[in-house]
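A single protein chain has been removed from this complex, and every other one stays in its place.
In this document, chain identifiers A, B and C correspond to the written order of the chains, with residue numbering beginning at 1 in each.
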């Protein structure tokens, strides 16, 4: 790895996580300035993600910019909130209500403005509420029309800010429209704007039975569209948002190998929900696992790995990985 | 079906549902008395479930008893809340903290007391927080010791109140200890108290790749331990808590067929989360689907079905079901 | 439904099915002429699918053409065998061995020739062996290059024969490259030939957590590329290849509704593996379920369904479907 890796984390990592049973959260809740200070205490963390309206708004953007700068951090991504209140419950860009659609698009544009002011290159477009729950509930054609049109409108608002599409198979809807790496590339193809690309959230890919390394490579292969990465881990069937390295070892190594091979230069951001764990420790562990994986990849004979892959020699890569991990 | 079916629903069905993204809920929230009144407006509904502390407590139990009676309803089940606040986050009966364990057992006993006062036969023991999230996080032996001991203590508190164990593979923990029909029967076997049995939540069984009809029959086969039923539906991989009939048709018919065959006489209770739907309409639809399924089963030639099952003749049952459903 | 539906089935439906444990098969094996005669005994079946080399080859194509015509049947599809012998075990179009790649492409071209001679419009390109089993085993970029190039070469061989890409998430490889509806559309986009489109195998879509109705609509939405349909059923997690209607009812209705709505005019072909069932009865049941589903859709108030979908009103469609199915 020649290029140094830049780590980021959503500052909510340090806040209480909640779920549908414990709505008040499993831990303590803190104000934004405290969350930013908590980020500075994590070794190796140089970036933070902010959520629009939760952490940044028209009134506080300059204050936040200064707080982040004073803390020696960068804002790696701003995420517009178009999924965390009941107004978006039946869709944001795909809502049947034109007022909701307009409001959602406005929310994204505002996040692009804030990103610009915060010297942040990326905003994260996650269509969590755009999907359906029941059979016979959705007009798929109308939904795609609206998503394509909406993304184009946002992309043109500020061509200098990158929009990264974050796909997810389900949750909070039982089916999300932008569900997989393939559908994400179809959307990017139709939108055809240079500032529109994708992120991979590792857990979202895993829960869709994608091999994350393959998905990352395909986003690169089809137009160099991998702009951002969200790291976490899970048990493969649900977005458990666990700490990096807690379940998947070999697949994480394959992902990091291919990120290097396709020359990915974006942030390595954490998107974890450490419900019952200490958020700072969870972030620190996640970063140390990623660093440890990178160090291991630096040590192995890359020519030998490359050749084994060219030859599809699974037993040879088994040997290489085993010797690197277990000596 | 000779015996008339009794339908029940948790009164939260009529309240706003929330999830980890929309913590404030997708709809309106109502007080308990309003929720009880809303239940009376559902055709066919004669029972309600209450949650301990949410709806019933030492101070209001007599008031609630009267409200329910005046509404012409029965309380089919009281569910102790040992999973909906952060104190239970690292386990209730299996917590490492003896004070938490004692508090959880006390909560269950109080629900048994309230059930008694409400002329309700059943309390629902769901160990949602008793499990683990990460590998290397749990001592499985200690956990089972604590669960067995705790259930025995509760069972002896009021032998006239039935305790039904509600199993679930995961959520809110990534792994729950009491995860499957098999583990539930092991627990019941070790506890060995006549007032301890099981319920099946249809969605929990589906998400564990159980055939619900088979699970119900096994609970009957191993000691007549099926005491209660929770109905809902999902897409088989997660506890989506959808309305009955929305996804599964044939398997629901097989379940109802076997419930009749094993002479199940307990409640048919709804446990649905109609996040974005009208709660009353969702309950009404669920009951009408169940009634419709029962009517269909009443019409088909039972001798022919029984014989096809004895002969494992899947194409014959295909024909019978097709003719019944599609004419 | 104005247009009459044309049903087809692979003639192997009537042959013994085998799996990795019972390699010699669960039933009897018959010669091709017998299998064709067996097809004529199925009510409603007017088409058959043949597999290249298994049923048709350069030496017998005229004989087969005559047998099929005499039987009053049509050949709906020829499937080149590029996945059923050990030579394809490490890939067909994506093999590292250029001789294997050339042989696979030749096999496809020959199937196109036979299709032409048999008055058949469609050949089925299923890349079952093109994928990988282990992490660190595949070069994803090279694989896609080879698939794109190979499909272009085949498409140009006979522009008058349609090539339909059949996607599948896994099996026989643990990961197939052409795994989902999204990836299939990316391939079709890059190949850019009017005679290259897709088929959906219902079971393959289900096992990928796709809603089949949505996948069909997307293939139509992105360039009218749904050319063919394979029907079967499964328990959603594996390609169980069961008879139609045996598990999924509501989703099958949603699929047929959308096939009608997008004006799909291709074959409704069966791709089932009735391992332990009588193949003819399994085919007959499958067709009757499809016919029954169509009849039900013809009876319901289409304006009311359309409106409920536009309004995303899941409880309204619940009511409509319940009344149609259960009266």
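Quick note on the criterion: a residue touches a chain if its C-beta (ideal position, glycine included) is under 8 Å from a C-beta of that chain, and two chains touch if they have at least 3 such contacts.
Note that this is a predicted model, so its numbers are computed, not measured.
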Given B:40, B:211 or B:291, the one touching the chain that is not displayed: B:211
Touching the absent chain when the full complex is considered, from B:90, B:162 or B:204: B:90
Where the unshown chain meets chain C, residue by residue: 17-27, 83-86, 89-90, 128, 133-135, 170-172, 174-175, 234-235, 237-238, 240, 242-243, 246-247, 273, 275-276
In chain A, positions touching the absent partner: 209, 235-237, 243, 245-247, 249-251, 277-278, 281-282, 285, 288-289, 292-293, 295-296, 314-315, 318-319, 321-322, 325-327
Positions on chain B where the hidden chain makes contact: 90-91, 96, 132-142, 144, 169-170, 175, 179-186, 189, 208-209, 211, 213-214, 217-218, 221-222, 250-251, 253-254, 257-258, 305, 308-314, 317-318, 321
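Here is the rule we go by: only the chains that are shown with their structure count from here on.
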Most distant chain from chain C, judged by the mean position of its C-alpha atoms: B
Distance from the mean Cα position of chain C to that of chain A, given in whole angstrom: 35
Per-residue multi-chain contacts in chain B, two or more chains: 235, 237, 243, 246-247
